[in-house]
Structures are given as structure tokens and as C-alpha cells.
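Of the protein chains in this complex, all but one are displayed in their positions.
Right after this comes subunit A.
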Amino acid sequence: MEKGKGIMGSGGRWAVDFSDNSTAPPSRDIPDPPGFTRASVDQDDSTVSRQKKDAESNWKAQKAWEVAQAPFKNLLMMGFMMWMAGNTVHLFSIGITFSALWQPISALQGVGKVFEPYKDNKVDLLGPKLLFIALNLGGLALGVWKLNTLGLLPTHASDWVSSLPPAQEVEYSGGGIPL
């Protein structure tokens, strides 16, 4: 890979043109062999390219579905990590939880980009996208659930009253043992 790249990048560029010249008139004056008709080749060519395109879109759709399912593996791994991390607040569990929250969020932000290579008029990306989003949301939910089990979500009354200052008293009294 490195080497190839190096060669490609170097000054002596060369190229092989694989384009099909068969439709073009022959450069040399060689007559077409008997039984060969140029028109049939033309027709055949278009069917081949259509077939090719179909295959590509099929492949794209398949890939898109694969990409859409990728977070599922992530989800499983995250779940395992969370289970490993335990339910007490310390550096490891906090790190895991925050990465579990961050990964789906960043993935959701880049939904368009992830499916960019598979964009095609013929490919219906809605399904994979929805699956992708759903799985990431699942991951997010897992993260939030973990956050909650760690007790870091303000879902209890105690989270809202813990810093309430004491109530003012209307009356004031002082005194004691006479000096």
C-alpha cells in the first residue's frame, strides 16, 4: 500500500486506460471478422452496464444495511463494559458512561456522512438510516440508564433540594443567662 502510493506519487506517472474501445472504429484497417456485427455489441454493452449498476446498488444497499447494523455490536460491547464497570462512581465507570453517551451522539450527528458513500437514486437509505438512528438511540438510552444507575441523574427529590438554603424565620429571639 505504502509502496504503491509512493510509486503513484512519484514523478513518472503512467496510466493504463481500460476503457472499452470496441465501439470506436478500429485504429488499424483491420476488417471486422465475419459474423461480427457492431450493432449487437452496442446493445449488449448497455445491458451489461445496467446489470453492473444493479449489482452496485444492490451492493450499496447491502452495505448500507451493514453499516446501519454496526452500532449493534458496539451496543453489545458497551453493555459488557458497563457491566464490568460496576455501579459505583469512580473514574473508570464515569469514563465508560460518558463514552457510551458520546459515541451515539457523535454518530447521530454524522448520520448523513456515514451513509454518503451509499447514496444512490435507486437505493432506499431510509430503512438503514432509521435502523442506525434507532440503534444509536438505544446506545444513548443505555448510557443514560447507566448514568441513572450511577445516581448521576437528577431524578430524585434529593437532587433538587440538596442545595436549598434554610428557610428564613420570621421571629428572632436572643438572650441567655444574665451577664
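Just so we're on the same page, a contact is a pair of C-beta atoms (placed from the backbone, for glycine too) under 8 Å apart; a residue touches a chain by one contact, two chains touch by 3 or more; residues count from 1.
The rule is short, and it goes like this: contacts and distances are computed from a predicted model.
Of the candidates "Exosome non-catalytic core subunit rrp46", "histone acetyltransferase", "Vacuolar protein sorting-associated protein 35" or "ER membrane protein complex subunit 1", the chain left out of this view carries the UniProt protein name "ER membrane protein complex subunit 1".
Think of the hidden chain as still there; on subunit A it touches residues 6, 9, 88-89, 151, 154-179.
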